[in-house]
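Missing here is one protein chain; the remaining ones are kept as they sit in the complex.
Chain IDs A and B follow the sequence of writing; residue 1 opens each chain.
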Amino acid sequence: MKGKKLIYYATMLVAALFALFPLFWLVTSSLKSPFEWFARPVVWIPAHPSLDSYAAIFGLPAPSITVVGGVLVPSFYAFRNSLLAAIGTTVAAVAIGYMGAYSISRYKTGGAVTYFFVLTSRMLPPVAVVIPLLVFFQTLSLVDTVEGLVLIYLGVNVAFVIWIVRGFIDDVPKEVEEAAALDGVTKWSIPFRIILPLVKGGLAASALFVFILSWTEFGIALILTQYNSTTIPVQLFKYEFGGGPALGPMAALSTLAVIPVIILGYIIQKQLVKGLSMGSIRGRR
Amino acid sequence: MANKGRTSWLRRKFGFNVLLVMPLQVILNFVLIVPFALAIYLSLTDWSPITGPWYASPIVGAQNYVSILTTERFQQAIVNTLLIVGGAVTLEFAVGLVLALAFFSWDFRGKAVFASIFLVPMMVIPAISGFTFQTIFSTQGAINDVLSRVSGTVVAVDWLHVPWSALSAVILADAWQWTPFMFLLMYAGMTALPSDPIRAARVMGASERQIFLRIMLPMLRPIITIALIIRSLEAFKIFDVPFIMTQGGPGTTTETISIFLYKFAIQFARVAWASAGAIVIFIAIVIVTLWASKPLLPKAE
Partner (left out) sequence: MVDSEDIDIENLQFFNRKITRRQAIAKATAAGAAIGVAIVAGAGGYLAGTSVSPGKSSTTTVTTTATQATTSAAGLGATPAERAVNAVKALKAAGKIPAGAKIRFLEAAFRAGNMTPKAGDVRTDPYTGKTIQTSINMLTKWEDLTGIPVEIDLLNDLQLYDKAISEATTKAGTWDFLGQRIDFLVDFINAGVALDLTDFETKYQPDIRTGNCQVVPVFAQGYYTSDGKYWGFPGCGDWFSYYNRRDLVTNPKLQSAFETQFGYQLPVNGPDTWDQVLDMARFFDGYKGTEQTLPDGTTSTLRGAYFFRDTWFSNIEFRIRFLELGGLLFDSNKNVTLDNQITRKALQDMKALVAYQARDAFTSSWPTMYPNYANKQVFQTISWASVAQFSASGPVGGQGFGVYLTPGYKVDNKLIRVTVLYDQTSYIVEKYGKLTSAVPDVPYLFGQWLTDPEISTQELANPGAISDYFRTCHGVDERMIGTFFAVWPPNPGIEPGRRGASEAFDVQFQALCGTWQLAGLHELQDLWGTQMNAYFTDVQDIDTTVRKMQQGTDGVMDRLGRDAQYQRWQYVMKTFPPALKTLHGIS
């Protein structure tokens, strides 16, 4: 029995190491000096760990980064924009997606066509439509606005909410609604007062996915953002060190960018596994 | 589920459901249909931003479609993408399933902690994981360094300079990032399985292997199907990781459809031509997905 346990933990530990190794690389890179960023053979542990990369991304004095001519762009705005875009998208996607999922699940609205139409929103490489999108958004003055980003992220990510939440609603027995109806709850209130609390897990799971996808999106943001709405993934490419990527500041910003998602993931985690396990994405019988 | 034949009180109130689905429909139309319609229009013109305004560009018909479909580099991008999708999704599925099974059937402490750790890769910005994996796979990078230390000789494999290993490296990077997603879905699926059949089989003396193959796997089929569809759709769009890791090289052997379209639509300003390619790809994906997901689609009543 003890030997078995050992195997269990060893397996999990190996998997965990594999999962964490690139992250380890990211964190150590953020503490390296410019000399070590691209050193070959690779430097595993920085000889003199320094927080200069973190200072540099917030425009604070960072002596070692300026040796070859570093770039100092404060990242507060990128964080703000990314947070606004990701939270805005998540909230809107969950709200709109929930209503849509309820309608699709309970009323079969639009039948297979609507459901498949939602699926198609995740089929096209975003780079394929980004120029037409740019033309279209320009006519509406939505280029370089966080609102514009929220709209487009909403469009491409809401499908996740539909997929996940629809399955959850399917699993809620019909009798629950019929009983509520008999109790005098109006059809308008049923999805919000009766069903919503029952599918919280699915909403949490889909919220996390939508948040991650809009938080890390790069291709669309690169084209659609300039001054006012630069997000973190685009901001990463503003760190250059004399013509090449400034790996330290990039790693520092990415490390910081992981933190909000991990916190959100931790909060949601319980709901997540429990929620997903309600059957949901299993699809239809 | 509403039964056929019986007129449910829900079904009589048709207006309500349309109202609920309306915001969704509007946002999708607004963000997707309009630019997509514009892309179709542009694909029929010979417009490029360096030749004038798009609405003044003459319509040239299907010329772009013929031209891009006969372009060798585009064909190669499709093959590369299919290889990456096939490799990455298989790997993610296999590892995710095994890990989920271990999680499900083994009894050990700290599952919450391990689960949190396993989810971390999903949260890293793909562009930056491309940089990280480039460092890991470069000739004097982390992998060769470890191999050198272990073997005591200088290992200098050019992982990223040889087509098959460069492609494998891209697949591995994608698998690292998205195996957690598969793990999550598989684990969720397993915990949702009814426990009675498994217990009954165990009582009847079935081995763990038989239980997994004969009972669990068939019951997991729906979730496996949708997980494979979702991941394949997502992997098909892979861009950031190979773009930063290999720049599509060596040659164009790791150039994916997204990289190809990005280069030609944006960097080389051949918007009309690239739009035609995008539309062909889109139609192909729709057909394949329609076929693959047929059992999953709700049937209109």
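Operating definition for what follows: a residue touches a chain if its C-beta (ideal position, glycine included) is under 8 Å from a C-beta of that chain, and two chains touch if they have at least 3 such contacts.
This is a predicted model, so every value here is computed, not measured.
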Full-complex touch with the removed chain, picking from B:Leu38, B:Ile68, B:Leu220 or B:Ile281, is B:Leu38
Contacting the left-out chain in the complete assembly, out of B:Ser148, B:Thr191, B:Thr225 or B:Thr253 = B:Thr253
It is residues of chain B that touch the chain not shown, namely 18, 22, 25-26, 28-30, 33-34, 37-38, 40-41, 49-51, 53-55, 134, 138-140, 156, 158, 160-163, 246-253, 255, 263-264, 266-271
Touching the unshown chain, chain A contributes residues 33, 35-40, 61, 63-64, 66-73, 110, 113-114, 117, 131, 134-136, 138-141, 143-144, 222-223, 226-227, 237-245, 247
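Here is the rule we use: only the chains that are shown with their structure count from here on.
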Centre to centre, by mean C-alpha position, how many angstrom separate chain A and chain B?
-> 15
Would you pull the chain A residues touching chain B in the complex into a rising list?
-> 5, 8-9, 11-12, 15-16, 18-20, 22-23, 25-26, 29, 38, 40-42, 44, 95-97, 99-100, 102-104, 106-133, 135-136, 151-152, 154-156, 158, 162-163, 170, 174, 177-178, 181, 187-188, 191, 212, 215-216, 218-219, 223, 232-233, 236-237, 245, 247, 250-251, 254, 257-258, 261-262, 265-266, 269-270, 272-273, 275-285
Considering the complex alone, what residue numbers of chain B touch chain A?
-> 1-2, 9-11, 13-14, 16-18, 20-21, 23-25, 27-28, 30-32, 34-36, 38-39, 42, 49, 54, 99, 102, 106-108, 110, 112, 114-129, 131-133, 135-136, 138-142, 145, 148, 176, 180, 184-185, 187-189, 191-192, 222-223, 225-227, 230, 233-234, 236-237, 239-240, 257-258, 261-262, 265-266, 271, 274-275, 277-278, 281-282, 285-286, 289-290, 293, 295-301
